[in-house]
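Rather than the whole complex, this shows some of its chains in their spots.
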Amino acid sequence: MDLKNAIHECWSKIDEGHVATYIPALANVNPYQLGVCLFDVTNDHKEQAGASQVRFAVESVSKVISLLYAIDQLGLEAVSSQVGTRQTGFPFDTILNMEITGESQPLNPFVNSGAILISSLIEEQDGQSPFDQILDFSRKICNDPGITLDQEIYLSELETGDRNRSLAYYLKARGTLNNDVTTSLDTYFRQCSMMVTCESLANLGAVLANDGIAPWNSERLISSQAATYTKSVMMTTGLYTESGTYSVQIGVPTKSGVGGGLVAAAPSHCGIGIFSPALNPVGNSVAGLALLEMISRELKLDIFKY
Amino acid sequence: MDLKNAIHECWSKIDEGHVATYIPALANVNPYQLGVCLFDVTNDHKEQAGASQVRFAVESVSKVISLLYAIDQLGLEAVSSQVGTRQTGFPFDTILNMEITGESQPLNPFVNSGAILISSLIEEQDGQSPFDQILDFSRKICNDPGITLDQEIYLSELETGDRNRSLAYYLKARGTLNNDVTTSLDTYFRQCSMMVTCESLANLGAVLANDGIAPWNSERLISSQAATYTKSVMMTTGLYTESGTYSVQIGVPTKSGVGGGLVAAAPSHCGIGIFSPALNPVGNSVAGLALLEMISRELKLDIFKY
């Protein structure tokens, strides 16, 4: 499809959003950016348009990567027995459900409590810190050796991370998080601060879409089961409280981040990476979602329809 | 696939569940029943096995039918603007989220509050009561003129319906439900008391799978949009608090009822109706879900994988 034209049509949506302000480093990003990269796994074809090579903070999209890495290291059973696959009905940083139901498991791996728990599961290995392992894995699954940690973003995360500290100590108090809280949080803050591009995320999406096999070299990077599990969880909980809305409107498993990134994986079709930093009140990229909806419609990606 | 053999393999699962007891009429059902009907819409082929012609109470599976009928009558916009597409994170009869968030909309059409609201939207027409319209529509979309209301089930629903009355008056007090409460509840109690078979539900699922067109006579019964919307909502919220779990394990849009019924719709593949009245603690058919998982795996129906 004509991605350039699609960007053109969605451009005005940018004005409906605002860049994330809770972190100074994000607040300074120019909102007027929109980029996309689409990796068609059926014919190994990649195309891109707009700000597709601009680096931006991966933020919550990293939750997909750390989840995949944790499954890779510990097995799906070990991971899925410690974190649920339910929506919370509340914002991403809430602990309401766990308080109310008395459960000690985070409801899913994409709310902050769940993501922090996932990161805590990764142990130091051969002298490599949990984050360094996640960074290596990110470079591999995104096919992007250029991914690095942005020091300014990381310091901002540290500075504004009290809510996440509260969640982590809550999990610790409940006996759910068993590793060191400070290390686990540091891993989490660091993974959020990795800088990616639309192309990195399109590659990540392509691996998910292609049943776990990297389409660029036919290497299996994650198990088929891990890929299916993750796509399902992305569909149910990937877009915060709007997951249900976009499950209806777009119908493609997607995960967003407050850096303005989106990764989508249309099973057996394509991986998509999108970047546009102006967010709606819930924290999803406004122009990005508009663009993704257009692509889904045009390429018939809606898994509930086709 | 060999449905008979599949039933044989899942039979022992029955012992892990219990028939619903909150309604005397349901408590008396023989738990040792398992039936299935599969309608393949790609080659217009239908097969069945086990108790596929036994009539059972449709219960919450009727929420799919009333939702489709409401969309048919009022348009998708009117319906989706009054009820959300979010999971609640809580059991089906809760009003916690609405109380906590201060929202006045039910979170989705498959929790009781949402379903009661949907039923309240249907107005008397040409002297036909809302329920009679739903009954007619059920017979048409299930291709089953034999669907009737079971008086005993209906009286049981009336007798045990105080929680639903509480929900309905809550919606009324919030200004969300604008029609008469007693009539709306009566419609709801009646629709739950319709008696269907696996074949009825397979037909219903086939219409959903076939983009809204009845595969048995190529008539469009619901809009393409309505079919897609409903499948998406079924995936996210169709199996109570286990929706996420089965989204991962089965990957096919499904709705359950405490009568032991399941309707599933694999887009562009098939509709499936299943009946087995022994339920797990959440209220889903134990053997039914095991059978559905087996079918999904065998026929490669998982929409997150294929």
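To keep things simple, chains are lettered A and B as they appear, and every chain counts its residues starting from 1.
In this text, contacts are C-beta pairs under 8 Å (C-beta built on N, C-alpha and C of every residue); 3 or more make two chains touch, one makes a residue touch a chain.
None of the values given here were measured: they were computed from a predicted structure.
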Homo-oligomer size of the whole complex, from 2 visible chains: 4
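Operating definition for what follows: only the chains that are shown with their structure count from here on.
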Residues of chain A that touch chain B when the two form their complex: 80, 84-90, 96-97, 100-101, 107-108, 211, 224, 227-229, 231-233, 235-237, 241, 243-245, 247-248, 251, 253, 267-268, 302-306
